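One chain of protein is taken out of this complex; the other chains stay put.
== subunit A ==
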Amino acid sequence: MLSRRALLAGGAAVAALPVDARAQDLSAAASSGVAAWPTQPIRLVVPFAPGGTTDLVARMLAQGLQDRLGQPFIIENRPGAGATVGSQQVAQAAPDCHTLLMSNIASHGIAPTLYRTLRYDAVKDFTHVALVVSNPSVFVANPRFAGPTLADVARLSREAPRGIDIASSGSGSSNHLLIVQFGQAANARVNHVPYRGAGPAMTDVIAGVVPLMSDSLPSAAGHIRQGSVRAVAMASAERHPAFPEVPTFREQGIDLVSDSWFGLSGPAGMPPAVVQRLSQSTLAVLAEPGLRIRFTELGGTPGALSPSGYTEFVRAEVARWAPVVRASGAEVG
């Protein structure tokens, strides 16, 4: 049963390829010793709980990769410890190219500085394949809050006897770090109010318990569209195509850009031929118009980085967040 299905799928794939491409593929496979990857279902480890942005992005990507590579992609949610539990498991997996990871800003950008005892190296212990999507953080406010711009927020924070409250989805998250950066850059007196995830924090912002929140655009997008909160500033380099009316931090005179990102990675030592094929398939999936529209609606920008480009990107992110994490005072033993 299984062998018949595999044969059929294999046959279809071979038939569809032009002759020279097939020859190329075969020689590549022969030289690297990975004949006809993938030969079995691929586990895609999502180091977050199901239902979140990373999970949704992973599922959409998995669907596309499955159609292109002819093997099912199985999403495995392994949440825990700021996405480091799942990441560590993939770092230790065999580089047989059947275990992949949704690498992300938490586990591969911030954790290397935040966690004192992290058991993996975000760059060396992985084969980074492709940047999948990045999305900006955004400051949102309760609609009744009297400060339409960042300058107002900073002014009000200095006028209030004990500063201004800003909520985030958690201590040590990129959204928290943006609050720290904003406090420094705008000379604002901010009082960080951490929550257990974006949902409860958003509830309190809508209710007016906390006037402001630093959130990732995908989780805030719906609430902004519905008017239950007001977007104050987008932490992207340029205005976001889905929210062209929301000014950026830079436009408001505060030079801050904060994107959270997700990418596709595997354990260190994956054969270059497989990495190449996976990277090309991923880029092709990300170029599909249907997926691009969905990602943009979610508030994200599809990535377009080569394996070496993504590796450099991760390295740069680790270096970039290190001083910010230290300034925030957050540290996990």
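The working rule: contacts are C-beta pairs under 8 Å (C-beta built on N, C-alpha and C of every residue); 3 or more make two chains touch, one makes a residue touch a chain; residues count from 1.
Quick note on the criterion: contacts and distances are computed from a predicted model.
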| item | value |
| --- | --- |
| Listed names "DNA-processing protein DprA", "Membrane protein", "Tripartite tricarboxylate transporter permease" or "Carboxyltransferase domain-containing protein", matching UniProt entry of the absent chain | "Tripartite tricarboxylate transporter permease" |
| From A:H98, A:H128 or A:H223, residue that would touch the chain that is not displayed | A:H223 |
| Full-complex contact with the absent chain, from A:I42, A:A154, A:V210 or A:V318 | A:V210 |
| Positions on subunit A where the hidden chain makes contact | 49-52, 55-56, 59-60, 62-63, 75-82, 84-85, 88, 114, 117, 119, 162, 165, 170-172, 191, 193-196, 199-200, 202-204, 206-210, 221-223, 225-226, 228, 294, 297-298, 330-333 |
